[in-house]
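Note that one protein chain of the assembly has been removed; the remaining protein chains are unaltered in position.
Order as written gives the chain letters A and B; numbering starts at 1 within each chain.
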Amino acid sequence: MTVIGRWTFALLLLASPALAQEQKILHVFNWSDYISDDAIEDFEKATGIKVVYDTFDSNEVLEAKLMAGKSGYDIVVPTASFMQRQIGAGLFRKVDKAKIPNLANLDKSLMRIVANHDPGNAYGVPYLWGTTGIGYNIDKIKERMPNAPVDSWRLIFDPAVVAKFKDCGVAMLDTPSDVIKSTLRFLGRDPNTTKPEDVKAAETHLLKIRPFITYFHSSKYINDLAGGDICLVLGYSGDIVQARNRASDAGKKVEVGYVIPKEGAMVWFDMMAIPADAPHPQNAHAFINYILTPEVAGAISNAVSYASPNVKALEFVDEELKADSSVYPNAQVKQRLFADKTLTSDIDRAFTRAFTRVKAGK
Amino acid sequence: MSGLLRRLLVGVPATWLLLFFGLPFAFILKVALSQAVVAQPPFTPLFADGRFQGSLANFALLAEDDLYLDAILASLRLAATATVACLALGYPMAWAIAGTKRRWRAPLLALVALPFVTSFLIRVYAWIGLLRPTGFLSETLQSLGLIDGPLALMPSDVAVALGMTYTYLPFMVLPIYASLEKIDPVLAFAAADLGARPGRVFWSITLPLSLPGVLAGSLFVFVPSVGEFVVPELLGGPGTPMIGKVIWQEFFNNRDWPLASALAVVLLALLAWPIARAQRAETATARGLS
Partner (left out) sequence: MALGALSVEGVAKRFGAAAVLDGLSLRIAGGSFTALLGASGSGKTTLLRLVAGFEAPDAGRILLDGADMDGIPPYERPVNLVFQSYALFPHMSVADNIGYGLRREGLAAGEVRRRVSEMLALVRLDGLEDRKPRQLSGGQAQRVALARALAKRPKLLLLDEPMAALDRGLREHTRSELKRLHRELGTTFVLVTHDQEEALALADRVALLDRGHLAQEGTPEDLYERPASLAVARFVGEINLIGGRTSDGGTVEIPGLGSIRVPARLPIGSEVFVGIRPEKIDIGAVGWPATVTDVAYHGDRSVYRLALAGGVEIRASRPNRTGEQAEVGESVGVSWPEGAALVFPK
């Protein structure tokens, strides 16, 4: 063996986690505003594992990081529709179910839905789920349009309606999938389309309302809605409910509403998964099992106002939240939800291109 | 021995260029010729089944969709605006500094460079505080009764040009100062002696002799401005599709590395042209001056 070869071998030995005892460290990459304040601290206390916590606000950015490889994360939280392709690309390692006894706490019917994306629930563990709908400032909308269609996608997609709210600020998620799928639903087309002409139609329609949109961003609308800087947003259920809570916590006279439009809204599931090249997979399993503890899962649901897939956790969820059908939809509301299916790569490309053009206003 | 040393020393910039420009660019070019896939890495290999699989499809797509052409034109336009603004502000500054007493020059130049001690991001954020509709400028003008209603200076192209002008101004001032300072003051006396009024002395002697600095400064402002990402991201709206932002979107939102790489290659080709032109002009002037 050459000198260089010997050194390389020695370095590999040092760097290889498989050969050494796994370090007491865990890198988590989660959505912004998506966990309770104590969860991480309590996990660290209970296990002695130091957590390095980092956030993102779009599936696309997460996927870009995963595809680049060597992300260094041990836990990531993709949405199930995105995860399907990522599993195909070999980005995740299989979950060792024996190491996660709390898997039994999860809702079986929900696991079957998620299995459409992740056959046999081999790679992902549901974290939270929610819907993509409309958040709005109740007073400002009423002021500008007393008979505003607040139960309908028309509120944001009808150019004649949304034009009235331009002056108080209109925001949209900066994600092609949520925005275009919602648009297609409003247009009466298949949100999970396979036809490029549908994408074109959505683009054409979005360009009509583009002049009234202040910005595209996937996280800052929470504060802006709570602070009264915007009055209308196409956003995520829990984020908008968080905005409502923040407004009342700060004692502001801002009342925020969240609506699942009557035409139907997209339901999605965010999954905990372990990247194939995660440096600390054992710690990752410990973390997943910890999150699935009923008390922890309940606290997280309370903190972020998204629905927990953990049936045992429901007893720890605030009654008020459980009763809110925009967060925990009742059977009637569930009828209006449509599934978030994985797009073919051609359509995915068409989505992103169309969305880029819409944002540029071309 | 000294011959070997000399060859080694010549090798340093060559190695530098190879390591920090040649290899990354070769990688970008390779990605630009491949196709996007959902995989790790997210692009197809250039050689598969013993055959070359590369294609110019990504470049064709760039040409087809006027979004990219618009982004390139918008970037060139904003970068040119920032460059002209930097020149208009920076030349008089450099001229004034070069005209002060020698002991004042170093402190004045230090003042020009002073903003660099603060993080670039923080300085751009400060501009947000000044320009946004609920920001300092808008509120002040409103409270003075000069405007009614908030003044939305950002997000806008004007704010982006302003931000880039602010950011890159020192890069314009310093090279112009350096070239002005090098001009022998006796040349101005000679021109005056030959009948040139002060304005004519400036146009026929000072300005042409400071052109190398103007050229270098314009390049230092224009080239990074074209590919600027942070300023349009923070001060620009979604309607400001500068090429740096579009490349970011292609990489992160669209996860399309090949297209993003193709864009980067086009941008580089676009910038290589003025750099090469400037280089030639520089060589020509240097020949005339030494």
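Rule of thumb we're sticking to: a contact is a pair of C-beta atoms (placed from the backbone, for glycine too) under 8 Å apart; a residue touches a chain by one contact, two chains touch by 3 or more.
None of the values given here were measured: they were computed from a predicted structure.
Student: For the chain that was dropped from the view, give me its touching partners among the shown chains.
Tutor: Contacts of the omitted chain with visible chains: B.
Student: I'm checking contacts with the chain that's been left out. Which of B:3, B:50 or B:195 qualifies?
Tutor: Spelled out, the listed residue whose C-beta touches the missing chain is B:195.
Student: Specify the residue from the set B:88, B:106, B:187 or B:275 that touches the hidden chain.
Tutor: From the options B:88, B:106, B:187 or B:275, the contact with the absent chain belongs to B:187.
Student: Where does subunit B touch the missing chain, residue by residue?
Tutor: Contacting residues on subunit B, toward the hidden partner: 184, 186-187, 189-197, 200, 204-205, 208-209, 285, 287-290.
In this text, only the chains that are shown with their structure count from here on.
Student: In whole angstrom, how far does the Cα centroid of subunit A sit from the Cα centroid of subunit B?
Tutor: 37
Student: List the residues on subunit B that touch subunit A in their complex, please.
Tutor: That would be residues 36-42, 65-67, 70-71, 134, 155, 237-239, 241, 246, 249, 251-257 of subunit B.
Student: Okay, in this complex, where on subunit A does subunit B touch?
Tutor: Contacts found on subunit A: 58, 60-61, 63-64, 66-69, 85-86, 88-91, 174-176, 213, 215-216, 229, 276, 345, 349, 352-353, 355-357, 359-362.
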